[in-house]
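One protein chain is absent from this view; the other protein chains keep their places.
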Amino acid sequence: MRGLFIGRFQPLHLGHVSIIEAALDEVDELIIGIGSAESSYTPKDPFTAGERMEMLLGYAKERGWGGRLLPVPVRDVNRYSIWVDHVVSLLPRFEKVFSNNPLTSRLFSDAGFEVCSTRIIDREHFSGTAIRELMMNNGEWQSYVPVSTSRLIKVSGWMDRLNDITNGDR
Amino acid sequence: MRGLFIGRFQPLHLGHVSIIEAALDEVDELIIGIGSAESSYTPKDPFTAGERMEMLLGYAKERGWGGRLLPVPVRDVNRYSIWVDHVVSLLPRFEKVFSNNPLTSRLFSDAGFEVCSTRIIDREHFSGTAIRELMMNNGEWQSYVPVSTSRLIKVSGWMDRLNDITNGDR
Amino acid sequence: MRGLFIGRFQPLHLGHVSIIEAALDEVDELIIGIGSAESSYTPKDPFTAGERMEMLLGYAKERGWGGRLLPVPVRDVNRYSIWVDHVVSLLPRFEKVFSNNPLTSRLFSDAGFEVCSTRIIDREHFSGTAIRELMMNNGEWQSYVPVSTSRLIKVSGWMDRLNDITNGDR
Amino acid sequence: MRGLFIGRFQPLHLGHVSIIEAALDEVDELIIGIGSAESSYTPKDPFTAGERMEMLLGYAKERGWGGRLLPVPVRDVNRYSIWVDHVVSLLPRFEKVFSNNPLTSRLFSDAGFEVCSTRIIDREHFSGTAIRELMMNNGEWQSYVPVSTSRLIKVSGWMDRLNDITNGDR
Amino acid sequence: MRGLFIGRFQPLHLGHVSIIEAALDEVDELIIGIGSAESSYTPKDPFTAGERMEMLLGYAKERGWGGRLLPVPVRDVNRYSIWVDHVVSLLPRFEKVFSNNPLTSRLFSDAGFEVCSTRIIDREHFSGTAIRELMMNNGEWQSYVPVSTSRLIKVSGWMDRLNDITNGDR
Partner (left out) sequence: MRGLFIGRFQPLHLGHVSIIEAALDEVDELIIGIGSAESSYTPKDPFTAGERMEMLLGYAKERGWGGRLLPVPVRDVNRYSIWVDHVVSLLPRFEKVFSNNPLTSRLFSDAGFEVCSTRIIDREHFSGTAIRELMMNNGEWQSYVPVSTSRLIKVSGWMDRLNDITNGDR
C-alpha cells in the first residue's frame, strides 16, 4: 500500500520525522509531497524544492529507507477547489493520506480518500517557523532536525543565504 | 439599460442587497460581477464562485427577480491597469456601473463609463469582514444576510469548512 | 433540477440550439458554460465571452426563456486532470451534464456526474468551424444561427473584425 | 555521482530504457525528469505525470533498481531562457546530464553541465509518437515498451481514454 | 511627439528599418515594442528579447539615432481584448502608432489612438519568416538585415543555436 504525506519541509525537522516513521508502519511506500515547490529564497521558504529533496533523500539513506520514501515536488496552485486533483495528477496512486493540517485533511477526505490525521508533539518547538527563526538569529536549531539534515545544510553553505533574504528596495 | 455591480459576496449580505435594490430601480438588468472568482477555502474568501452564485440566484428567486440579475464570475488579474478591459471582455455590454469602492469607481470612470458611487449604510456591521468574523466565532451572523442565503449556508454544510481554514504546516 | 451544457459558441448556432432545447425538456435551469472564455480576436475564437453571452441572452429572450438559461464564462486551464474541479468551483450546483464532446463526457462521467451524450445532426454544416469559414469568406452563414444572433452580429459590427484577424508580423 | 535524464515518457518505451541502462553504468543514482508534467489527456500527452511515474517505478521494481531511479515531475515553463534554472531548482544536485535532445544538450552544456549526448537506436520505431500512433489505431505497441509498462497500462484501463481524446466542439 | 512601432524582430530586418525611418520623420522619439518578449530558442522566435534589443541598439548607433529609439520588451498576454491596455501600461505615453499589422491597427484605433498603417515593400523577401528560413538552411540572409545586425549575429555565435532548435523527444 502507498501513502502520502505532504509538507513544506522548510527545513525537514523531527516533527516531520515522527509522522513519517508512524506512516511507514502502515504503508509500504510513502510519497512525500514537497509543497510550495517553486518557492525559495524567502523568509518563509528559504530552501529550493531540490534542496528539500536532498534533505529527504539524505535522511532516507541515514535510516536505510532507500526506495520506500518517494519525494515529489508539488507546486502551489493557490486554488483549494482544484488542489486535490492537482496533487493526484502529479503522483503515483496512493490509498492513504497522512496529514497534520486540518484543511488538507478535509480536502482529501471530501475527495474520498482515507485520511489519518496526525498530531505533532511539542508543536511549539517542532515547527518550521520556530526553527527558521532560530536559524536567522543564530540560535540552536540543530537539535530539532535530523543529523543528516543539519550536516547537509552546513556543508552546502545554505545558511549564508538566510541573512540576505530581506526586502532591500522599498 | 444594463448595469454592473461588482463585489466579492463573501457572503452576500444586506449591504449588497441595498445597492442591488437601488440599482434595479435604474436599470432593466443588473450584471453581478462575482470578484476574486477563483479564490475559496481561505479566511478572506471561504466560498467558491459557484457557491456565491447560488446565494445570488437564491436571493433573486426569493425576490422574484429571475432573469433581471445576471451573476458572472470574474477572476482577479492582479493588474489594475488592464482590469477594466478584462471585466468588459467577460461581460455583456453595460452602460452604468454601481460601486461602493473608490478605486473601482475611478478605473471605470477613467475608462469612460458612467459610475454611480453608492455608500453602504452602517458599514461597520454590513461588511463581509465583520460577518465572516462572526461566522468563525459562532456569533450571530444570520441577521446580516438575506434569509435565503442564511438557509443555503446552513443546509449546504458550508459552515464546517470555516473551522478547518487555518494554516497548518508552518 | 439544474443541468450543464458547455460549448465555445463561436458563434452560437442551430446545432447548439437543438441541444439546449432538448436539455430544457429535462431540467428546470440550464447552465451554459462558455468555454475558452478568455480567447477572442483569433480565427478560432473571434468573439469575446461577453459577446457570446449576449448571443445567448438574446436568444433566451427570443424564446422567452429568461431566467432558465444561466450563461457563465469558463476560462481554459489547459490541464484536463483538474478541469472538472475547475468548472465545478465556478458554477452553481448541477446534476446532469449535456455534452456532444466525448472527452468532456468521459471527464464528467469519471467524476461521478450523470452525462447525457448528445449528437448534433448534420454536423458538417452545424459546426462553428464551418460557420466561421463562411463568415470569413462572405458566405451565407446566417441560416445556421438563430435570427437574434445573426441580427446582433450585424448590428454590432463584429463582422469587420474578422477580416483583420490575421497574423501580420512574421 | 548523480545523473539526470529528462523525457516525456508518453509512454515509457525501450528507447528510454536503453538510455537509462547506459546511464546507470556511469552514475549511482539517476534522476528521471518527467517533462511536460502537467499535460495529460491530449493526443501528444495522454498520460498524467503520476501515471508516467508509475510506469517508471514499476520498471525499476522489475529490474531491481529500487532507490537508484529518482523520478521527478517537471512542468513546462515554455521559456527556454529560464528552463535550466527551473529544472535545477526542482531537483537534487546532479553532475551529469544524459540527453538525446540537441536543444536540451545545448542548454545544459551552455549552463556548464557535463552532457552526454546519447542516441536512440532505431528511432523510427522506438519513439513515443510512433507508439502512441499504434495505441490509437489498435496496432501492436506492446513490444516497444517494458513488460511492466504494458501490463500496467492494460490493467489500469488507461487505453480507453485514448479514443475519447479528440476535439469535439468546433 | 512620441510614436510606437511594435514588431517581433526575429531578426531585425530592412523591412522594419524602412518603417522606422519613415516614422522618425514624423515623431521625435519612437518606442520600439519588442513583441513576444519572453519567447526564444524556438524556430519562430530564435532570439531572446535582450538579443533583439541589442540588434536595435546597434542599429541605432550605426545610424546615429541614440536616444531617439526606445526599445522596450513587451511579453504576450494572449488575450487581444486586454492587449492595448497591457502595452499602454508598460510604455511611456505615445501619441501615434505605426503598424503593418491589420489587427494591431484595429485594436489601437478602436482604443482611440491615431494609427498610421504602413506597408512593407517586397514583403515576400523582407519578412522574418523568410529570413529565418534562409538562416536555418544556410541561405544568403545577410543582405536582408542591417549590417550591424548581421555582424552582431555572427560575432555572438547565435547562429549555432538555430540548428539545435528542433523537437527531440517525441
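For reference, chains read A, B, C, D and E in written order, and residue numbers begin at 1 within each chain.
The criterion applied here is as follows: a contact is a pair of C-beta atoms (placed from the backbone, for glycine too) under 8 Å apart; a residue touches a chain by one contact, two chains touch by 3 or more.
No experiment lies behind these values; they were computed from the predicted model shown.
All shown chains touched by the missing chain in the whole complex, by label: A, B, D, E.
Note that of E:Thr48, E:Ser99 or E:Thr149, the residue touching the chain absent from this view is E:Thr48.
Summary of contacts with the chain left out: across A:Thr48, A:Ser81 or A:Ser148, the touching residue is A:Thr48.
Set against the missing chain, the residues E:Leu14, E:Leu91 or E:Ala111 yield one that touches it, E:Leu91.
Interface with the hidden chain, as seen from chain A, comprises residues 38-42, 48, 161, 163-166, 168-170. Residues 37-38, 40, 48-51, 53-54, 57, 66-67, 70, 72-73, 75, 88-93 are the ones on chain E that touch the missing chain. Contact between chain B and the absent chain runs through residues 6-8, 35, 79-81, 99-107, 127-129.
The working rule: only the chains that are shown with their structure count from here on.
More than half of the contact pairs of A-D, counted by residue number, reappear in one of B-C, C-E or D-E; that pair is B-C.
Interface comparison, A-C versus C-D: the higher number of contacting C-beta pairs is recorded for C-D. Mean C-alpha position of chain A lies 37 Å from that of chain B. The geometric centre of chain B is 46 Å away from that of chain D, both derived from CA atoms. Residue positions 38, 40, 48, 79, 81, 88-89 of chain C are each in touch with at least two other chains.
Inter-chain contacts, as defined above, occur between A-B, A-C, A-D, B-C, B-E, C-D, C-E, D-E.
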